[in-house]
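For this view, one protein chain was removed and the others were kept in their places.
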Amino acid sequence: MGWLAGIILLLIKLGVVLVVLLTAAAYLVYVERKLLSRLQIRLGPNRAGPFGLLQPLADALKLLTKEDLVPEGADRFIFLYAPGVVAASALLIFAVIPFGRGWMFMGHEIPMVVSDLNVGLLYVFAFSSLGVYGVALGGWASNSKYSLMGGIRGVAQMISYELSLGLSLVPVVMLARSFSLVDIVAAQAHYPFIVLQPVAFILFFISAGAEIKRIPFDIPEAENELVAGFHTEYSGMRFGLFFLGEYVTMVVLGSLVAVFFLGGWRGPLLPPLVWFSIKVLAVVLVLIWIRGTLPRLRYDQLMHLGWKVLIPLGLINIVVTGGVLLWWGS
Amino acid sequence: MPQLIIDRREIEVPAGTKVIEAAARLGIIIPRFCYHPALGSVGACRVCAVKFLEGPVKGVEMSCMTAAQDGMVVSTTHPEAMEFRRYVIEWLMLHHPHDCPVCDEGGHCLLQDETVSGGHGLRRYLGLKRTYRDQYLGAFVQHEMNRCIHCWRCRRFYQDFAGYRDYGVMQIGNRTYFGRFADGPLESPFAGNLIDLCPTGVLTDKPARFKGRRWDLERAPSLCLHCSLGCNITGSARYREMIRVEGRLNEAVNGYFICDRGRFGFAYANHPERARTPRLDGQEVTWEEACRTAAHRLTRISREYGPGAIAVWGSTRSSLATLGVLQRLCREQGWLGPQFFNSPSRERKVKAAISRLDAGVAVSLADLEKADFLLVAGADPVNEAPMLALGLRQAWRRGATVVVLDPRPVHLPLEFEHLPVPPGGIDLCLDLLVRAAVSHSATEGLLPEAAAAFFNNLSCEYPGDQPLQDRLVSLGMKLKESKNPVIVCGLDIVRESTVVLAADHSRLLRAAKDRAGLFYLLPGPNAFGAGLLSLAGEPSSPSYADMLAAAEQGRIKALVMMETDPFRTFAGQPQFLAALDRLEFLLVLDYLPTPLTDRVQFFLPTTTVFEEEPSGWVNQEGRCQQAAPIYVGGRPISQEGAGSHPPRVFLAGIPGGEPQPGGQTLAALGVALKGTGAPLYLEELDTWLAELNPVFAPLLESKVTHPGVRLLPEARGDYAFSHPNKATLRDVPDDHLELLLVDWTFGTEELSGYAPPTQEVEQPPRLTMQSRDALRLGLGPGDRVSLALGGESITLDLEIVENMASGMMVLPRHRQLAGQKFPEGPILVPLQNIHKV
Amino acid sequence: MLPQEIRENIQRLIEAAERPREQVINVFYILQKHYGYFSDEAVREAAALLKMTPLEVEEMATFYDFLYREPVGKFVIQVCDGVVCWMFHENSIFDYLCQKLQVCAGQTTADGLFTVLPTACIGFCDRAPAMLINGVFYGPLTPAKVDEIIAQLRSEHCDLVICK
Partner (left out) sequence: MPGEKNRLLRVTEGLVALIQGFWTTFIHLFRKPITEEYPEYKRPLPPRSRARIILTRDPDFEERCVACYLCSASCPVSCISMQSAERADGRRYAAWFRINFSRCIYCGLCEEACPTLAIQLTPDFETCQYDLLTLVAEKEDLLVDHGGKNQEYNYYRYAGVLVDGDKGGHIQEARPVNLKSNLP
């Protein structure tokens, strides 16, 4: 019966995580628009419901009722499924993220994670880079020059920053001595890794920002040059899926930062779930703040930063961390 | 051949060429107002100033007044010349009103262009502007004298070029005024050219007044279909409506100008009653259904009564493609016809004329202007083909002698010898004149054998009338001295022998002088094409009348009428109506709202020359030219919109846009008849035509481009002269008057009869008679007479003139007159049938 | 209506010429003399006699200075408007005349006697300033002399003289 309970438990966790994540993503849009407008001394959405709180609902309604266009000459199959890849890969990453301390229920410990993989980190990497397939395929299948260029830029950017992203997390693994995200959180019982690894933190933050294609790294979308980049030709809910993917990725990024560097769900006084939420929200707010402040990088600047600054820095950081660990070796 | 350099480019031009023309050959258009290639230079406007840098002339000079000379170095863009021109424009604009927004010339105004390009934007002159009162100049030309810049183009064309004398220049200096002595319509049938010539908005197109700007018009090179000359025009349409027509340069045909019938007669294309949907038994049906049903019924009749029970009429106002497909359809189906001519004698005359033209002897209108002796036999140019009169005048201005042998009171804008002989006497006069001219060569034995034999057969007895004899002798001497004579022969009123004789005489003159031309006037814009097809067709296709008689007797069960109006031939005749009633099936295809289109059970609309498809037309010298489509056809928006607004509903199709070109309609019918879907007829029509008649071969080799290709056989040595009968001056009994049915400039031509502007200027029909005959009948000027003709009687005003043959009456084939207008043979009216009312 | 005598006169003149147009100006002057000025009726008469159109007659009649298409007074005073006459004017003789006769250029005095017209150089530059009255030359002029001439003309009568 144990396996049955396990499956039921898994399904419940999946359902909860999915609902929370999607709601969070939807309201993240609202939060972003509201906050962004305040950063720019504007009002932001204020028409749908009190303080514009029903805006996400209205947006969803609008996207669902819009006509689903497929451009002439597009690769129909790929065009239709590319947005799904983006959204799904973003959602799947959350499977390995621990969002709370284990919970005792009827003598069993229920871990507050959908699945505690011992190679969780690699899993995260795998799916975060899978997302770019959605971008590349969507861009290519649209049969539009803007989309294609957006897709190509997306791939190029992803390859450049995947490396530094990986390199920035090597010290974390070295410190935690595990690939499991649950173990990484456990390893931060005393100090969050941000204190031990500030360089890795900055590297990760920048690389992850580039990975999710947000300002200042939104070159694949670059409105002024490419209309809307890889999703120029998308409309209706397929465009909505791209959108959803982006905001889910934002939450995921917040969670990863919290897990890797901010001690995960750990914190005094408040329950672990609340601490986790606060940390995620903080990261997300910082991301929005960055969007409200920084201009977009030029493409060559982006490449320069990735290859000539971040990767060497990441390598040096690994060497230094390794050296220190050896020196102080247990 | 002087060589000069204009704007650093070298050019060699014939001696006497003006610098402005030499520059034009290099593609440099020097500003000009008074200069016009057809009118020459006067140096009145001073705007064509250029700087002569080197050579025999130095400094700023008028390029239109300076002949090109060796060693000239000219700069058209020299600052000095530019400044000069800028000041000239400013002077010309001193009194110009501030009315470009309400001026019809705006948008294609030479003055506007030069003012803007010269940079003159603000008026510095603060004084009062001179104004003029305008005149009413008739239905065609609008006068707005304030805009005048005194370039003199209008007066030079009207008086010098065209030879009419009721429009000119008055007063001097700052008060110079171009107009008439008093308000009234311009008398010249070429007055419309003033509109094209005026470089600004003084003389504008009245029927097109306020219809639209040039930049909004759909324009294309087209052809005039109002006589057989095939003048080139540019048609303009807007909102599916023909707006105006302008002359288009074709050096070989009409030069720059056209006549008013051609300029203002286009409005038949916009006729509100024009049927635009296929109709079956009074019901509007779709195109496919119409074709299917027509084919079905024709097949049934053909099966029941044999293909010979179906007869086909065509006309000379259809394009070459339409005529060709019609001919081919008849051949393949075994139908009777097609007959393109509304009287057998016309058909015979056209065939005779066409079969006698070849590339050596046929002259174009432009060649005719270079002739030095013009023998016009049985033609009234101003009324039949007005541009011929302008051509004759140009020849006369170059010193040619013009002799007109015609019984009608012919008026030409030039000094000419008019010998008013009856139609029967034209042959005699031709014989005598040519005989006198070539007798020297004949006696010297310089003529080839055939020509000499023909010469010996010619009449040599001068008529008893002494003054006529004297004139014939002196004119014969002049013809003898001429080096390049041209015989112009009309086909309308002459006897059939005259047509042949004109060709024979031109060959005889050619044998004696090496150069001689022949110029026929044919009935209808594509009479030449129809004649070529008829020549290649059955030896004698039954005439309209034969077919009608057969229909009445029940031998013909179905009639196909392709763009022809039998009411013009058999107006109101009971026999005609009875024959129509006995038909089982009558199919009418037309673009005109003829009286027939209302009463037929089965109607298919076709398009005019201005719509949708390029079409080929062969003019009277055998020149095949192409008319480009101007607009996509349909009911004009002004008629569709029920007054104020065009409709706001947007449809996939164009309202009233169903009509197809005649050739296409027939081809579709042919496909339906064969029951195959294969495209045929139109695609390889040219090949088929070339097989039918080798003169069509040039259509295969080359596209019909400007200035057209001549469908004429090469000149051959073995021309077969006819054996003329002994001609007499008069072949009509004394107690009869011969009635000549003739054409007028306005009122008798079929197409322009449907155009309101030309309807407005046409005069009511009147009977014309010589004073001696009037005296004989006891009639005086201003009388109304009744004329009994074939059981009917018509009443109309009498005009008595001196300058026509006696024993004749002249009656226009006026559209307001009922009665048969294309009878067979001479009409002899007994004196007792003419009464004073 | 043109008197038969004058009509025949003109017809003789025209027939004598090789081409009718040669006699155009002479015919115009005869008609002008008869009508007092070259009236519309004169234009039509001339056109009919010379086998021209009224417009062609008008083209010429409005071109020449000495053909008057509008009614004029008994004495037509044509004051030279040439450069030399202007040089010798201390004060404008033309203005003086107009003031004296109370008319503007081209107008006729109320009594119908005088019409004042400027004209192009009449070729009497040696005796400038100059004027013609009905074809008779007067000059050199001073205001006093003008007064004298006008006074004299008022007192006497003379026929219209054709300028040859």
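The letters A, B and C name the chains in turn, as written, and every chain counts its residues from 1.
Here, a residue touches a chain if its C-beta (ideal position, glycine included) is under 8 Å from a C-beta of that chain, and two chains touch if they have at least 3 such contacts.
What you see is a predicted model, and the numbers here were worked out from it, not measured in a lab.
Considering the complete complex, the chain that is not shown touches A, B, C. Annotation: of B:H98, B:R124, B:R303 or B:H723, B:H98 touches the absent chain (contact as defined above). Note on the undisplayed chain: of the listed residues B:R213, B:R599 or B:H706, the one touching it is B:R213. The omitted chain makes contact with just one of the residues B:K58, B:R175 or B:R582: B:R175. Within the set A:T23, A:S115 or A:T293, the residue that contacts the chain not displayed is A:T293. Checked against the full complex, the candidates A:S37, A:N118, A:N143 or A:S235 give a single residue touching the omitted chain, namely A:S37.
Remark: the residues of subunit C touching the chain excluded from display are 62, 65, 68-70, 72, 81, 105-106, 115, 117-120. As for the chain not pictured, it touches subunit A at residues 35, 37-43, 46, 289, 292-294. Residues of subunit B that touch the chain left out of the display are 97-103, 106-107, 126-134, 144, 146, 170-175, 177, 209-213, 215-216, 239, 638, 641, 644-646, 648.
FYI, only the chains that are shown with their structure count from here on.
An unclassified topology is adopted by the chain contact network, corresponding to no line, ring, star or complete arrangement. Averaged C-alpha coordinates put the centre of subunit B at 50 Å from the centre of subunit C.
Taken together, the subunit B residues at the contact with subunit C in this complex read 165-172, 180-182. Residues of subunit C that touch subunit B in their complex: 43, 52-59, 62-63.
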